[in-house]
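Here is the structure we will look at, set down as structure tokens.
Of the protein chains in this complex, one is absent; all others appear in place.
What follows is subunit A.
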Amino acid sequence: MAAALERALGPAAAAGSGSGAALPPLPVLLTGPAGSGRTSLLLRAALAGGADGPRALFLAPSAIPRLPGGSGGTGTDPRALQRLELRYPRTRLSLCRELLSLSLSLSPSLSPLSPPPVVLLDGLERYLCPLSPGATARLAALLLELSLSPPVPSRPQLVAALRLPPPGGAVTLGTLLRFFPARCHLRGDTRGRGHVWVTLRCPGTPTRRWRALKSPSNSRSGPGTGGHSLARRVLGDPKIIAQGPLTVFGGPPGGLRLSWKMRLECR
């Protein structure tokens, strides 16, 4: 849901981006090319709010390499991790069953003061291939059905991430956009190395934009090797400080690599 993304990203940075208006409770389609940071943004959204945030269910067709910020980094509250559930349905049918199971497990008597759960679906493109527009529409419609119905406060908030271009190209994207009224797009900033622009469009509210910095990453070969482990030994665990409106997240897919120069400060 759009509010979950805004919690992760903070106040919109761009002037005139209209960050004051409340975001409608609509499911969001998060799009971006490979390496734009979709998975990390989803995880940030899941953990935003710390220990008091909503229950979060992260779904993906395969296991994620690591949580954002690595172990103990970027201020991830361990209590926030306790409300995060990771599941990896491999097929479209198992994904649908997971979502319906979640929907059925929600109690209508849940306190209206409790935040509704957040469902973050990564790798949507892998559930679409190879499908007809009708099957794509059916999956998208089912996602919407589960996030918009029944009209109870406890219905889950949904953010689904789609790598561009999707299988089936413009036809698939057009079909999905019919069903997702709200869209968040990630795009590399050509002016600043390592930055991405995040644009969130929700019906009825002004467009919101953030300029975010991709985080440095740990070598896939793990601790004890490479420059990163040296940095850790010299500087301690890196703590990335957000500067002004910048929010740090992201990393290339398939594993994180130390490839960005960042200002690191350690306690």
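Criterion: contacts are C-beta pairs under 8 Å (C-beta built on N, C-alpha and C of every residue); 3 or more make two chains touch, one makes a residue touch a chain; residues count from 1.
Basically, contacts and distances are computed from a predicted model.
Novice: Can you pick, from "ER membrane protein complex subunit 1", "serine C-palmitoyltransferase", "Large ribosomal subunit protein mL43" or "SWIM-type domain-containing protein", the UniProt protein name of the chain not displayed?
Specialist: "SWIM-type domain-containing protein"
Novice: Of A:64, A:84 or A:142, which sits in contact with the chain we cannot see?
Specialist: From the options A:64, A:84 or A:142, the contact with the absent chain belongs to A:142.
Novice: Which listed residue (A:10, A:167, A:181 or A:194) would be found touching the missing chain in the intact complex?
Specialist: Within the whole complex, the residue contacting the unshown chain is A:181.
Novice: Touching the left-out chain: which of A:11, A:33, A:150 or A:204?
Specialist: The one listed residue touching the chain not shown is A:150.
Novice: From the list A:133, A:167 or A:194, pick the residue that touches the absent chain.
Specialist: Candidates A:133, A:167 or A:194; residue touching the omitted chain: A:133.
Novice: Suppose we count only contacts with the excluded chain; which residues of subunit A make the list?
Specialist: On the subunit A side, contact with the omitted chain comes from 92-93, 96-97, 100, 103-104, 108, 132-135, 137-138, 141-142, 144-145, 148-152, 171, 175, 178-179, 181.
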